[in-house]
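All protein chains but one are shown at their positions in the complex.
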Amino acid sequence: MALLPLPDPSPTAALVRSSVLISQGAEAKVYRTTLHTGGGPVLLKYRFSKQYRHATLDATLTRARVAGEARALVRCLRCGVSVPGLRFVDVANGALGIEWVDGKSVRSLLGSGDEGERYREEDEDIAPAEDEDLFVGYKVPKDALMVMVGTEIAKMHLADIIHGDLTTSNMMLRHPSSTMNPLGVHQLVLIDFGLAYTSTLAEDKAVDLYVLERAFASTHPESEPLFSSVLDAYKRKMGKEWPAIGRKLEDVRLRGRKRSMVG
Amino acid sequence: MPTRSPLKRPDRPYLALGLEGSANKLGAGVIRHEIDGSSTVLSNVRHTYITPPGEGFLPRDTAVHHRQWALKVIEDAVTTSGVGMHDLDCICYTKGPGMGAPLQSVALVARTLSLLFDKPLVGVNHCVGHIEMGREITGARNPVVLYVSGGNTQVIAYSRQCYRIFGETLDIAVGNCLDRFARVINLSNDPSPGYNIEQEAKKGKRLIPLPYATKGMDVSLSGILTATEALTHDKRYRPDDPPESGAEEDYFTSADLCFSLQETIFAMLVEITERAMAHIGSKEVLIVGGVGCNMRLQEMMAIMAEERGGTVFATDERFCIDNGIMIAQAGLLSYRMGFQTPITKSTCTQRFRTDEVHVAWRA
């Protein structure tokens, strides 16, 4: 069959060129794209190569991370953790296509204070904001939202997945009227599993929670009652697994995550 | 963005002597803070306790070395500076972190000088010393700091009068890892094992796969050391290039292992540094600590910084490697903010976290 003489040696490069950049982080650029006509939007996460490291090491790491993120997402899906599904994987070029989530980040729903953390997040949106009308009608009380956050993280931890970078920017509330949301209810979706790994250790789960606690404290003024709602919901969902994690969380808080080092 | 500094311009020049001995380097230096806000290094003297190849330094022997050399090193520093002991505003010493016995031997000298010349003492956090000296020498304003030495591996950023640790090693320090591998392959400890690893690595060509362990902004290094050590027992391992080896022959040398170890570990360090820079939105990075002298690390960091449109700041061995002047610098900043260490509290501590220090002199 005389098929497909391809003009572009790298279709993924062509795909990236035709996509809209939405954010740029330390390791990846994130685009909104479409893979084909008759399909919905897809989030394309492109891990560009790092010139500072040895080319062989760079290629190995990129492959391992794309594969790792894909596996973590599928593992979450199978365990009922609400995460976006996969749509495209090009491991050779460091590209991952992920289901687009129509919604708003928990960070923006909570509204971050002006003062407080003076650091700005680099992963802020670059593209102009989506049609704001889409987001009208997120009539979810803060407390209910926090319960959703705690429950979803617990489901993830029960599946022995450690997110590695829990922040309020890495969780989204999917709009009930979104076409991609056939369940028709508010759905909290965890995103960005670039640093995720699997572990059964209470310590790792506690550190995951601690990272989120710090993120709440640095991003949202008067975050304490909010985070305690998260934790309450988490406890309920974790059941008998909670006490061990709770103890570790106390430890981690006391030492500020880190051990003391000898000079 | 930066608010006015709480540190006022000095109404007259201030002078401090700094004494450092937390590991195998004994250092003394005199610094002067000028009325225009600049600083002058008047002297910076160091003597290193060097052990035979294959051996590390033990606390007791290191303390003996520091006691033997303390007077000579301090005398040199004061003489070179051209100022007298009576002209000093304060005597700064390393309170920690570090090895207990060497720290105590130097603190004892500091206390004695304080009583002899009736000068106030200022206890200094060793890590903060590195950061402040690095900032002073390079002019970096608010950098993300990678602090890499024999005892520490930390990614630090300033926030609200505290040097917050964003990431660090979960087990051994990077310098410790390199030094221990240098001992495995019997490299000289003169001038330092890390320096000799760097020279060996320049001859290496083959990248041998090693574990790569970053966890968020933290790294783990002990597994890499174990894996690299294990490779010296591999049947493909040759200490040196065989004189007439066929091109197809599958082998690697100790130089290849040094190369692979550096490439892997430094890639991890640059990665977590970049993650911290992205997190806080900083464009500057400062490398301090003994391993910071390594030119390959500096080069990799520079490429990363350039890709981000940022800048890397590093110092040479005079300031990277442990020294007395950095203790004088950090101590004098803190003294000018009204801080002193009463003699009854002039203790040392092996464990003293960077983020425990109140950085009163910055906004």
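The first chain written gets the first letter, and so on, giving A and B; residue counts start at 1 in each chain.
Just so we're on the same page, contacts are C-beta pairs under 8 Å (C-beta built on N, C-alpha and C of every residue); 3 or more make two chains touch, one makes a residue touch a chain.
What we mean here is this: contacts and distances are computed from a predicted model.
Engineer: I want to check something: the complex is missing a chain, and I'd like its UniProt protein name from "Mitochondrial distribution and morphology protein 10", "Ketoreductase domain-containing protein", "Signal peptidase subunit 3" or "EKC/KEOPS complex subunit CGI121".
Structural biologist: "EKC/KEOPS complex subunit CGI121"
Engineer: Using the whole complex, pick out the displayed chains that touch the missing one.
Structural biologist: Over the full assembly, the chain not pictured touches A.
Engineer: May I ask which residue of A:32, A:71, A:186 or A:253 touches the chain that does not appear here?
Structural biologist: Residue touching the chain left out of view: A:71.
Engineer: With the full complex in mind, choose from A:39, A:111 or A:225 the residue touching the hidden chain.
Structural biologist: A:39
Engineer: Using the document's contact rule, name the residues of chain A that touch the chain not shown here.
Structural biologist: Where chain A meets the chain not shown: residues 1, 3-12, 14-15, 18, 35-39, 63, 66-67, 70-71, 73-74, 77-80, 85-92, 97, 99, 182-183.
Everything that follows uses one rule, which is that only the chains that are shown with their structure count from here on.
Engineer: Taking the mean of the CA coordinates per chain, how far is chain A from chain B in Å?
Structural biologist: Spacing between the chain centres: roughly 36 Å.
Engineer: Spell out the part of chain B that touches chain A in their complex, as residue ranges.
Structural biologist: Residues of chain B touching chain A: 1, 22-23, 96-99, 126-127, 149, 151-152, 154, 159, 165, 168-170, 173, 207, 209, 212, 215-216, 263-264, 267, 270-271, 274-275, 277-281, 300-301, 303-304, 307, 350-353, 355.
Engineer: For the complex, which residues does chain A have touching chain B?
Structural biologist: 25-27, 50-54, 56-57, 60-61, 118-123, 164-165, 195, 197, 211, 256, 258-263
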